[in-house]
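Shown below is the structure under consideration.
Heads up, one of the protein chains got dropped from this complex, but the rest are sitting where they should.
On to chain A.
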Amino acid sequence: MSGLFEEIHEQPAADVPTRRVSITVNGDKRVAQVEPRLLLAHLLRQGLKLTGTHTGCDTTNCGACTVLFDGKPIKSCTMLAVQADGHEVTTVEGLAGASELHPIQEGFKDEHGLQCGFCTPGMMLAAKALLEENPDPTEDEVRWALSGNLCRCTGYQNIVKSVMWAAKKMQAQSAS
């Protein structure tokens, strides 16, 4: 792994081809010099120290590494950092405001939507994308929207409840 850190530091080894990427992460423009093989998930976690994005399965199954890419949920372990050049990325660190939690975070707290918490960042970002597209989803629609996110504690009942809770709260907020 040690080579990887060099790739995303400012002075990479001379014989490794690198690319300069500029990515807007949670509203801030971030610039990094990366090896083309560097995955977006690794740039976020190791390069930018945004460790809220988890890497679970490394095989595009579990969805723990889900981030929003130009507002759409994607798996950041299945995207190269160079592919994100010039785009916007939102990670779980970008969910809460300065002083208060995002309603989705409140929902997961209130409805006990997490047990070990490993899948939670990905679940919340997938839920955010759903609620932006469909503010009043049925339980079934929530389950389908989260079908790319696995919870190995199998706490799905409360995860779905948390998203439904957040949908209600966000609807009440936009109505008021």
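Everything below uses one rule, namely that a residue touches a chain if its C-beta (ideal position, glycine included) is under 8 Å from a C-beta of that chain, and two chains touch if they have at least 3 such contacts; residues count from 1.
In this section, contacts and distances are computed from a predicted model.
Taking the options "NADH-quinone oxidoreductase subunit N", "3-isopropylmalate dehydratase small subunit", "Carbon-monoxide dehydrogenase medium subunit" or "Tol-Pal system protein TolB" in turn, only "Carbon-monoxide dehydrogenase medium subunit" matches the UniProt protein name of the chain that is not displayed.
From the options A:Arg45, A:Lys75 or A:Lys128, the residue with contact to the unseen chain in the full assembly is A:Lys75.
Set against the missing chain, the residues A:Leu39, A:Val89 or A:Ile104 yield one that touches it, A:Leu39.
Interface residues of chain A facing the missing partner chain: 1, 4, 16-17, 19, 35-37, 39, 42, 58-61, 63, 66, 69, 72-75, 77-80, 82-83, 126, 129, 144-145, 147-149.
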